[in-house]
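One protein chain is absent from this view; the other protein chains keep their places.
Let's turn to subunit A:
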Amino acid sequence: MATSAALSFSACKSGLSDDKLEEKIENALTGRKTVDVEVEKGKVILSGTVASEEEKQQIESIAKTAGDKDVKSIQNNIIVSAPVATTPAPIETSNNDAVLGAAVNTFMKDFPSVQASVKDGIISVTGTLEQAKIVTLKQGLDNLNPKKVDLSGIVVKK
């Protein structure tokens, strides 16, 4: 899909700037989040990490096709690294409001100027808090693995 689309719009144009060329190749590689593209005077530098040698070569050929005549050369610095685990364990979030609520109440004793409530795994906090303390609050609440931490009800004091 990406290959044929790239061919059709690169067929009759040449002399693209590095930025445009980079954009074009990046578009062709959409979805390959672990790969980075850089272009310097028509030289395409690919970096990042992929799971197999095949994928590394495939990305190079996609980049070559997408850039067409504007590509002077390709330096493929992509590292092949076999995935450590086949599938990472699913991320767990709290699904017990009673347990989460108790942990939140314990933690919130250090923040008397704000109040927290828990519903469906979501922690909502309201009140007034100094800006410097917000990161401590958020870190502590995130450590409890909630589904969400809603701090939009906090008035931030400078």
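Simple rule for what comes next: a residue touches a chain if its C-beta (ideal position, glycine included) is under 8 Å from a C-beta of that chain, and two chains touch if they have at least 3 such contacts; residues count from 1.
The rule is simple: contacts and distances are computed from a predicted model.
Hidden from the displayed complex is a chain whose UniProt protein name, among "Phosphate transporter ATP-binding protein", "SH3 domain-containing protein", "Transketolase" or "Peptide/nickel transport system permease protein", is "SH3 domain-containing protein".
Contact with the chain not shown here comes from a single listed residue; of A:Ile45, A:Ile74 or A:Leu151, that residue is A:Leu151.
Touching the missing chain, out of A:Ser52, A:Ser73 or A:Thr93, is residue A:Thr93.
Take subunit A: the residues that touch the chain left off the picture are 33-34, 88-91, 93, 103, 106-107, 109-110, 131-136, 138-140, 142-152, 154, 156.
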